[in-house]
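Complex shown without one protein chain; remaining protein chains in place.
Entry: chain A
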Amino acid sequence: MKLLRFILQKEFRQIFRDKTILAMMFVVPTMQLIILPLAANFEVKNVNIAYVDHDHSSYSQKLINKIGSSGYFHIAGTPDSYLGGLKLIETGEADLILEIPSGFERNLVREGSQKVNIAADAINGTKSNIGNAYLNVVLADFSRDLDIRFKLPQTSSISPSLITLTSTNWYNPRAEYKYYMVPGILVLLLTLIGGFITALNIVKEKEIGTIEQINVTPIQKWQFILGKLIPFWIVGMIVFTVGLIVMYLIYGIFPMGSLAVLYLFGAVYLIALLGLGLLISTFADTQLQAMFIAFFFMMIFMLMSGFFTSTDSMPNWARTMSEFTPVTHFIKVVRLIVLKGSGLNEVGKELFYLSIFAVVLNALAIYNYKKTS
């Protein structure tokens, strides 16, 4: 035990001496937590629209005004022809073309119906889909307006029975994206610290050769490993705390659920991730190798864990795979506790999963770590 204390003392000395790593561990996560949620936003705004008006009537004028005032669209131009609109899409200035045929107003008034053409640039699938949907809503609203103004006096006896929808957003009343993103980013930062800085640190000892010198001393395997894991566990918990503070100060998000449960999960999750870091370090001989292995895992974690996209909409095989990454479970739990206020009863199963990850990853790593080659 005394030996472990000396090792820990040495590790902390090294951590605090390396100013770059220190900054990496504390300043960078804070910065990322402040900047990323503001930038990474899936709400579609500023859909650029090319408005091709062949009618030049008061109705088509009204429609363009309505679209422009909706807040989601930006009129990129009013070309004379559909081809002109395509040109704008080709140059990237427009995302959508709305083509109004000539006789738009006349047909609407006389026949009560008129078709318009919407063409979308689908390179950014989300943007074209959502832009299309928004535009449909605006058009529907426009036509209802017309109904009221022109048709109602004639058909006042039969008022159309409509189902009106009103919705409430629970746990995130204004459906703001940041409530979804911020807890996720907090988890990713913890992953970065827990998993990868540990791996790099151990591999650095291999690369420089200090591990050779340590291996001929009476320091035992478990002492060396604990000497590496404990400091980064503590650092991880501090980063987690800093993250929670930033979350509260900048975004005003305070965990709805119990802080103790949140920290319990954080603690177990960090142990699992430290195990992963240790495992990576037993495979890599140089820091470059470790970086690439870590990067591979980081990409999988980012894309498969439900950080960006909900795991429910993934194909079955991907959903199964994502169940096997610890990040998935932790992101889920953090969102549940922070936004929904779930207690240990509701998320107990996830704690069980995370504990299994912690045990398995660490066992593999210790099994694979050898003092003698």
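By our rule, a residue touches a chain if its C-beta (ideal position, glycine included) is under 8 Å from a C-beta of that chain, and two chains touch if they have at least 3 such contacts; residues count from 1.
In this text, contacts and distances are computed from a predicted model.
Looking at the choices "ABC-type multidrug transport system, ATPase component", "Spermidine/putrescine import ATP-binding protein PotA", "Acetolactate synthase" or "Aspartyl/glutamyl-tRNA(Asn/Gln) amidotransferase subunit C", the name in the UniProt record of the chain not drawn here is "ABC-type multidrug transport system, ATPase component". When the full complex is taken into account, the listed residue touching the unshown chain is A:T210, out of A:N46, A:N65, A:S102 or A:T210. Residue A:L3 is the one among A:L3, A:I75 or A:V360 that touches the chain missing from this view.
The chain that is not drawn here is touched, among residues A:G71, A:P218, A:G252 or A:P315, by A:P218. The set of chain A residues touching the chain not shown comprises 2-3, 6-7, 10, 13-14, 17-18, 208-213, 215-219, 371-373.
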